[in-house]
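All protein chains of the complex are present and in place, except for one that has been dropped.
Up next, subunit A:
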Amino acid sequence: MRNVLIIAGKEIRSYFNSTIAYIFMVVFLVLTALLFFELQKFFVIGQATLRDFFGLVPIVMLFFVPAISMRMWAEERKLGTLETLMTLPLRDGEVVLGKFLAGLAFLLITLALTFPLPVIVSALGNPDSGALFCGYLGLVLLGASYLAIGLWISSLTENQIVAFVTAAVACLILFIIGVDVFLTAVPSWLVPFLKGIALGSRFSSIERGVIDLRDIVYYLSIIGFFLFLNMRSVELRKGA
């Protein structure tokens, strides 16, 4: 665990030493706020709800999270630092987990900074701390799943742009197959299956305030599964 934290610390530090971290964060926050207020105009003042906010952020996160994860392995491979890193006395799993935690910390900080938006909305309407809590819980679980997927994809290439695009598309597909609009367009026998694996449908129900243990277990297993793949790919591709 100690090693995991050391790796996470190193990732976070080198992230904040480069301006890129701040740029991503600012772009994410500005984009979210702009889109949110656009929605509000669209619905006439005061009509946009918490629901709209929690519907919007997962979409913006589709781009934001792969942007965080894209460099995490790809850059190590590009610079050759993977060799120095993986010949330190660390287990593969510790390094993978450390990188994941660093990304998660960055995600949590950024999500925390969006907090004023829903608060403004609920102050105008009826403040509902339960809904806020559920919404953020859903966002964290969803974002962490995106992150695990993006991190794994980053370990497969040394090109950050490729990692970004692939991860964004992968997350988009996994998100969209659970959205109602999409589900009405596919054969009905597919629906339960798609709903089962989709990232989006579970999010909707958590965000609506239905915290089902199965949904949480689902997200945790998605995260675990992709972190496991990540360990395998690091192990196999170290020397390549």
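Note that in this section contacts are C-beta pairs under 8 Å (C-beta built on N, C-alpha and C of every residue); 3 or more make two chains touch, one makes a residue touch a chain; residues count from 1.
The working rule: contacts and distances are computed from a predicted model.
Chemist: Can you pick, from "Pyruvate dehydrogenase E1 component subunit alpha", "SUF system FeS cluster assembly SufBD core domain-containing protein", "ATP-binding cassette domain-containing protein" or "4Fe-4S dicluster domain-containing protein", the UniProt protein name of the chain not displayed?
Modeler: "ATP-binding cassette domain-containing protein"
Chemist: Of the listed residues A:K10, A:R51 or A:R208, which contacts the missing chain in the full complex?
Modeler: In the full complex, the listed residue that touches the missing chain is A:K10.
Chemist: Considering the whole complex, which of A:L34, A:L88, A:I109 or A:V169 touches the chain not shown?
Modeler: Residue touching the absent chain, from the options given: A:L88.
Chemist: Name every residue on subunit A in touch with the hidden partner chain.
Modeler: Counting over the whole complex, subunit A touches the hidden chain at residues 3, 6-7, 9-10, 13-15, 17-18, 79-84, 86-91, 238-239.
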